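Only one protein chain is missing; all other protein chains are in place.
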Amino acid sequence: MKVPRVEIRIEECKGCHLCIAACPKKVLESSGCLNNQGYIYAKYKGDGCIGCGICFYSCPEPGAIKVFKKEN
Amino acid sequence: MSNILEKPKSFYTDFTRKGSADVITTHYCPGCGHGILHKMIAEAISELGIQDRTVFISPVGCSVFAYYYFDTGNVQVAHGRAPAAGTGVKRALPNSIVISYQGDGDLAAIGTAEIIHSANRGEAMTMFFVNNAIYGMTGGQMAPTSIIGQKTTTSPYGRKAENEGYPIKVSELISQLDAPVYVERVSLADVASRNKARTVVRKAIQNQIDGKGFSFVEVLAACPSGLKKTPLETNEWVKNTLHTIFPLGCYKDETATRTPRFAPAINPTSDQVLTALNLKDDHSDYKASVDKKNFIDQNVKIAGFGGQGVLSAGTTLSVLAMYENLEVSWIPSYGPEMRGGTSNCNVRLSNKRIGSPLVENPNILIAMNGPSLEKFESAVRPGGTIIVNSSIIDAKVSRKDVKTYYVPVTGIATEMGVPAAQGVAALAAYLAATNVIPVEKLEHVVHKSLKRKELADKNIAIIRKVAEYITKGMEDNKKCLTGF
Partner (left out) sequence: MQKEFIKGNEAVVKGAILAGCTHYFGYPITPASEIAHAAAFYLPPTGGIFIQAESEVAAINMVYGAAGAGARVMTASSGPGISLKAEGFSYLAGAELPCVIVDVMRAGPGLGNIYPEQGDYNQIVKGAGHGNYKNIVLAPNSVQEMADHGYMAFELAEKYRNPLVILTDAYIGQMMEPVQFPKEVKKVKHFDWAIYADKASRHNLITSIVMSADELEKHNIKLNKKYAEMEKNDTRFEGYKLDDADVVFVAYGVSSRIVMSAVDILREKNIKAGLLRPITLFPFPKKACMDVAGYAKRMIAVELSNGQMVDDVRLAVKGKKEIEFYGRMGGMTPSVEEIVSIVE
């Protein structure tokens, strides 16, 4: 899989969208879809992530966001 | 550093303690600051390699269930008491890393005393204070940090300074104390603040690892549910409003100059304990001389004014009787009896188990001053004995059914240069007059209790002088049926 990239676990997202606001590259967006809990989850646009991790530290959920940085 | 940013290992993989079907998400609302701070703390715990040593103190408030998430030792405590309970943990386990976590109601309202005093003692803990200016858990009530004008369920017309006072600035308060090593206020409201917060969280924990003492981090955080705003709006509000009232920044940092202090593990040896309790030396060279079987109960009341050594005369007599293997009780004047200008104690000596320690009707009254004689003369049992301190008391005992000895104990003790020994002098008079325990045995107790040899010698001289006075008085008054 391509790095860097971000993974958003749909069922762990509570739809606060803090990650979307925080992302410096604006590569996250609202999915417009509800997850099983009833939240409109965020999603990665699929391209443009720089692996900065800002979204990870904006997210209140422990495991909703996973960031794969570029290999050193 | 790993190339993957993911759920820190210091979180449980599954949050089974939640007791619900969902074991992957927290119980926090969308956009809640707690979750962000939890993640920063968990990450620091993992990266600092202290997961096994860490004890997380969960408070009352929304973070009451922090123990659902942190895979560390967990202690959940009463409202406001995290710093006190944390103190207990840290003092019991000096090697632990105690992380105390509280919200604004918990820390700055109901637990104000605990946080201030744990800070003032410089407890070697790391304290996180989540300030979101509202009570979340109980339903959006006013917090001590709510801002003027803020509408909450308990300030529906807005917080008014004249009614509820001002938002309390805890970092500023804590930083005024001498003991804390590090006090900083951070925010979770924007990217830059969160970056800063991560380093501050780590530093506050590192300080504890390094033995630096009390570190305090105030975290301005969003409570979208409590503020009835979206998460993004709430963060904006935190930035635009809370940041102006609660300025971010470091309020105190003595990290660089503090000498590390690591309390030793607590594991006293038997020897240490017995030595500390003075229970090692039980050597006794005392030879008991009382015929215990035929001992007649002594119900003694010793009364006088403060400074006459009344209470210690009682304990001296008691110790002597204890050496004689008698049953003993001593109790100071207590209760309503205390009123009226006399200080007195009750001593009971017996060859049987002692019931009431109180002496209502003494068979021995040692009256050291006038009011004492006046007060207790009538209570003495018929056939009893009264020792009257004739240096001070001019009055004579009017009872005919008791033996009375008039002995100038204050005079004798003062003449011999130890006025404080008048109580011992009175005891000597009692023992010499009644011989319930040979008066010379008193010398042994004096030797044992007075460390200064010179003083002990003087006391012994006083005892001998009084004993002589009694013996001579008895010879002068041959029948000695009623004392002298």
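Quick notes on this one:
When the chains are written out, they are named A and B in that same order, and each has its own residue count from 1.
Criterion: a residue touches a chain if its C-beta (ideal position, glycine included) is under 8 Å from a C-beta of that chain, and two chains touch if they have at least 3 such contacts.
It should be emphasised that the depicted structure is a prediction, and the values quoted were computed from it without experimental measurement.
Listed by label, the shown chains that the missing chain touches in the whole complex are B. From the set B:114, B:190, B:377 or B:443, the residue in touch with the chain omitted from the display is B:114, counting the whole complex. Of the options B:5, B:62 or B:77, the residue whose C-beta touches the omitted chain is B:77.
Contact with the chain that does not appear here is found for just one residue of B:272, B:435 or B:471, B:272.
For subunit B, the residues touching the absent chain in the complete assembly are 17, 19, 51-55, 57-58, 64-65, 67, 71-78, 81, 84-93, 95-97, 113-114, 116-117, 121, 264, 266-268, 270, 272-279, 282-284, 315, 318-319, 322, 327-332, 334-336, 353-358, 360.
Note that only the chains that are shown with their structure count from here on.
Chain geometry summary: the mean Cα position of subunit A and that of subunit B are 52 Å apart. In the complex of the two chains, the subunit B residues touching subunit A come out as 3-8, 11, 22, 24-26, 28-36, 38-40, 42, 69, 191, 194-195, 198, 224, 231-232, 235.
Within the complex formed with subunit B, the subunit A residues making contact are 3, 9, 11-12, 14-18, 21-22, 24, 37, 39, 53-54, 56-72.
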